[in-house]
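Quick one: structure below, then a few questions.
Every protein chain except one is present and positioned as in the full complex.
Let's look at chain A:
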Amino acid sequence: MSPPPALIETEGLTRILPEVVPVTLVEDVTLAIGEREFVAITGPSGSGKSSLLYLLGLLDRPTRGRLRLAGIDTDPMDEAARAARRLAMLGFVFQFHFLLPEFSARENVEIPMRKLGRLSRPAIRDRAGELLESLGLAGHVDKRPDQLSGGQRQRVAVARALANDPPLLLADEPTGSLDSQSSEQVFAILADLVHGRGKTVVAVTHDLELAARMGRRIHLVDGRVVSDERISAAGPPG
């Protein structure tokens, strides 16, 4: 089997905050992530996992180094081009759900689709309903975030990230604030995205047990990649 084409390619990716004493968040990260990969980013707290994810998600700009998404160099892109790419190509799930508080679950999922404008209003409505249903939220589509539990919110956030059917989903400790049952549920959803729907998922986690069940584990310390190993028998053990 030939290696899958690279969806993400980085070369010496570095992010330094220009404070009085410059803070290095990410240092010299070179890696390639292909399609249909299920990647865990692990590391101690403060090791730069979130910072790396923000760079990959075009939410932040690197101080040095290159980032190619689907073969396209992102460096020359202006703010509008990066926004357009985030909208169409990337789904982001934050540690905190970050739903828009005044909108129902359905509306939160509809908004990126309406912004993209590829589907008609009824089609958008249907797709939002289907996505939420497929994530086990059938009875909760019209509730606002404050009427949902933590696990439900996080699943709405996943549905929103998937709204425009992006090839790449980035998740920052998506199960970090959830109880074990909800966290198992969310993990199962992510695994299904890779194995069932052919997406690439890059998820930050400090749960080593979860990381072991993913296809690849990239370990960061002080912003540097210290190990990058593929886990052969990728699949839920037991």
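The rule we apply is simple: a contact is a pair of C-beta atoms (placed from the backbone, for glycine too) under 8 Å apart; a residue touches a chain by one contact, two chains touch by 3 or more; residues count from 1.
In this text, contacts and distances are computed from a predicted model.
Look at the chain that isn't drawn here: its UniProt entry, checked against "Lipid-transfer protein", "ABC transporter", "3-(3-hydroxy-phenyl)propionate hydroxylase" or "Amine oxidase", names it "ABC transporter". Only one residue in the set A:Asp60, A:Glu133 or A:Asp165 touches the chain that does not appear here, and it is A:Asp60. In the full complex, chain A touches the hidden chain at residues 50, 54, 57, 59-61, 79-80, 83-88, 92, 94-96, 98-103, 107, 111-112, 114-116, 160, 172.
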